[in-house]
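First comes the structure, then the notes that go with it.
Complex shown without one protein chain; remaining protein chains in place.
Note that the chains take the letters A and B in the order they are written out, and that residue 1 is the start of every chain.
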Amino acid sequence: MAKYVCKRIGMAILTLLIITFLLFFLVRIMPGNPFPSERMSAEQIANKRAEMGLDDPILVQFVRYMSGVLRGDFGKGTSLYNGAPIKTVLSSAISNSFRIGGIAILLGTAVGLILGITAALHRGRFLDSFCTVFSILGVCVPSYVFLIFLQYNFSFRIPFFPYFFDPSRFLFSSVIPSLSLSLFTMSTIARFTRNEMVEVFDSDYVRLAESKGMYGRNLVMKHVLRNALIPIVTVLAPLVVDLLTGALVVEKIYGINGIGKLMVDAIAGEGIDYNYVLALGILYSALYIGIMLIVDLLYGVLDPRIRVSAKEGDA
Amino acid sequence: MKKTLSLLLCVMLLVTASFTALADNDTYLGVMLGTNVMSLDTNLATDGDSFEVIADCIDGLMQMDADGAAVPAIAESYDLSDDGLTYTFHLRDAKWSNGTPVTAQDFVFAWRRIAQEAGEYAYMLDEIGNIKGAAEIIGSEKADPSTLGVSAPDDKTFVVELNVPVSFFPSLMYFPTFYPINEAFYTSLEEGTYGTSPETFLSNGAFILEDYTPGTANLSLKKNPDYWDADRIKLAGLKYQVVGSSDNALTAFRTGALHAVSISGNQVAAAEKDPELSKDLTVTGAGYLWYLSFSQTEKNAQGGMLANTNLRLAISNAIDRDNLVDNYVMDGSLATYTAVPPQFAASSTTGEDFSADQDMFSDYVGYDPDKALAYLEAAKTELGVDEFSFSMIYGNNEGDEVGKVAQAIKEDVEDALPGVTITLQPMTKAERLDKMQNDNYDIALTRWGPDYADPMTYLGMWVTNNSNNYGFWSNAEYDQLIADCTTGAYITDYDARWEAMYKAEALVMQEAVIAPLYTKALANLIAENVNGIQFHPVALNRVYKDVTME
Partner (left out) sequence: MQSGYTPQKGDFTFLHRQDLSTDTNFASQSYWKGVFVHFFHNRRAVTGLVIVLLILFFSLFGPVMNSFGYRDIVQYRNENNKRVVAKGIAPQIPALHRLFTGEELEGNFSEYTFLFGTDDLGRDLWTRTWYGARVSLLIAFVTIIIDMMIGMSYGLISGYFGGMVDNVMQRFVEIANSIPRLVIVSVLAIFMPKGMGLVIVALLLTEWIGMSKIARAEMLKIKEQEYVLASRTLGAGNGHIIFKEILPNTIGPIITQVMFSIPTAIFTEAFLSFVGVGIVLPQCSVGTLIEDGFNNITTLPYQILPPILVLALLMLGFNFIGDGLREALAPKLEDM
């Protein structure tokens, strides 16, 4: 097991290197200027490019960048917040997005599971239909529309929650964005849980357990849910990454300084900020790769028969 | 029971928490920002919002009065040499927020730094300000910044030497590029950290940075008790909030979370219908001129079709600008028929804005489908082509109205000009700028905001080889006129210069170098109890020095 994890981490580093290089290369052929300017002369821009080493061969640039990254230096922006080191800007964006996203994940998973289990237990009855309609609406209504709905009703009509995000009252002002971000996760998890559990309820081994007199919470938790968890964990994993790395429109509307907005500003603002795109890309991939590893390990925990780590011959 | 009780307690705590926080806000003026503050470093800031916040905190030699004229700030007075080439500013006693006095050295340091770093606004020093030595330092990496024509004979005297007389030089001094930075403080900081937190930023102006991190959506400033003009400042502080949409801005204003917001299009229409909100609505000029740029080079527009003047005139005359502003922009923006926008650059002899008369070029530009058609027929004969298909690029993240305006223009042009097809190409602003700078477009919907209160901020763009001349139009007569106005014959003769600029503007319009569309206005909602916010189309969009809240 430990050996497998080490191997995967080694591979993750290699994958991350490939991704960074690809991104490093792609971002340079994107339309957009790292020094967007309508007032600088061509020579001034050329000087700025030279200063940043953008005229060197791409491999030289890459090696220089990576050696910086290894020292924890992600450089500074060229078109975005260009005075400040990226670390400063990124750390506050990460702390906001991670916390709001984290709450959304917990909320979405918990409520989604409860809804899904309830629906499965009341299969074909009102609660089931309610859950179906809820989860369909939940994926059709974008989170930002739900956000406006909450903001309009609970910050304006009933002025209870703050109208904009306020970092000094973190928990209180995260309620609205977290809730709206969790809607999609909630719906997805509820639907998957319900469908999976219904299928497991119909399986022979649950019938057997039932016929042996097992029922109630014990049956649901021990046999049904556990067997339904594998697809649930699988769909949850990418949602976790997406939620942690922020959501553009929600951040924009609720005034949150977060990762999603930062990424779009870096690509689609006045110009393209190579360093921000790279730093955020590395962050995203590292998270994604890490969470996929956790999921692969979880499979083995949920169903001991699964061995992702198995060698080809053992399959 | 216990559970319910604790839940109730929690809720009550939250309620009190929210109300105490609301009470806090009341003494601060809540203001909307359209975009994030990109930088508080005068060398790096490039957008109006950043300039506004910098100007809240730092005073330059001059400041703007309510009408936008330059009045003394850190400079108590100034002398101009007889040849018009040397300005001597006499500084007053003012303090930085760390207690050190503001000296002439601070200006020398800041200006040299601008020239040496050669950033976006360095051109204010050489091309606009014509300061001695600036062009050489900005153009070359190796030049010594100390050769810049600025000096500090003593702590309270700051001397600037120019290459040629610049009539509007004092009014440049309120532009943030010319603000001072304390050298000792700057050099004590770690590299790249200046202006990234309240601790790494010094004020000598009306407000002090209270809460700020780069990238934040909300920042606050508090009154500077040591400001040299502290009695004038009535506000306890400012709370800036970045608001992402006009719809959201309107609701934020209605909640009372913000006292001053700007809204666009449909929200203006809604506010006008509301008896309460319509009282708070104020329209101010934003200065930006939106216009169509036509690429005239061979490689674009079907082999340079848009180099044909009649074709450009046809398009320009097919657009119903009144319809654009009345039905799509809807925020009080002005339909514009001149190359220099109205409400801007008042003449110092007559006091009238340079382009106040919007009908002066009505022979060449206006809404007249019949005339447009005639121009088109002329163009068809000249070019021997019957079908034209052009793409029009515009930035989708440059405002709610831009996409609507682009679609309305497409409909107008295709209606009035049979055989002309316009394909809309929305993109990010980054891509639009990139395409224009690489001359890879047919028609672009673009804008330009004035950097200083002189028509030259617009007219200077159409000179051959100017980096903003994205259409690559070239006209020797025009180049000569502009050269005469900036460095040549007319620089000392105010009226002659003014006349020459009218001639230049007429050339731009006759040849339809650009098709001006509208001059952007800001539709502001300002809370009833707030008075005295100054709005300017140039340099600093909003000034809060005289604001009172009842």
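By our rule, a residue touches a chain if its C-beta (ideal position, glycine included) is under 8 Å from a C-beta of that chain, and two chains touch if they have at least 3 such contacts.
In this text, all values refer to a predicted model and were calculated from it rather than measured experimentally.
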Exercise. Taking the entire complex into account, which one of B:N266, B:S347 or B:N475 touches the absent chain?
Worked result: B:N266
For this session: Out of A:F62, A:F98, A:F130 or A:Y152, point to the residue that touches the absent chain in the complete complex.
Result: A:Y152
Exercise. From the list A:F35, A:Y163 or A:Y288, which touches the chain that is not on show?
Worked result: A:Y288
Seminar exercise, completed: The one residue from B:H90, B:K234 or B:K410 touching the chain left out of view is B:K410
Problem set entry | Touch residues of subunit A, complete complex, unshown partner | 11, 14-15, 18-19, 22-23, 26-27, 29-32, 132-133, 136-137, 139-142, 144-145, 148, 152, 188, 191-192, 195-196, 199, 202-204, 230-231, 233-235, 237-238, 249, 263-264, 267-268, 277, 280-281, 284-285, 288-289, 292, 299, 303, 305-306, 308, 310-315
Seminar exercise, completed: Note that subunit B touches the chain not displayed via residues 245-247, 250-251, 265-267, 269-270, 320, 322-323, 326-328, 396-397, 400, 403-404, 406-408, 410-411, 423-428, 431
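Here is the rule we use: only the chains that are shown with their structure count from here on.
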Problem set entry | Length of the line joining the C-alpha centres of subunit A and subunit B, rounded to whole Å | 37
Seminar exercise, completed: Per the touch rule, the subunit B residues reaching subunit A in their complex are 14-15, 17-18, 21, 36, 38-41, 44, 46, 118-123, 138-139, 141, 192-196, 213-218, 241-245, 247-248, 251-252, 254-255, 257, 397, 427-431, 433-435, 437, 448, 451, 467-468
Exercise. Where on subunit A does subunit B make contact in their complex?
Worked result: 31-33, 36-44, 47-48, 76, 79-85, 88-89, 92-93, 148, 151-152, 155-156, 159-167, 169, 172, 249, 251-253, 255-257, 262, 265, 267-272
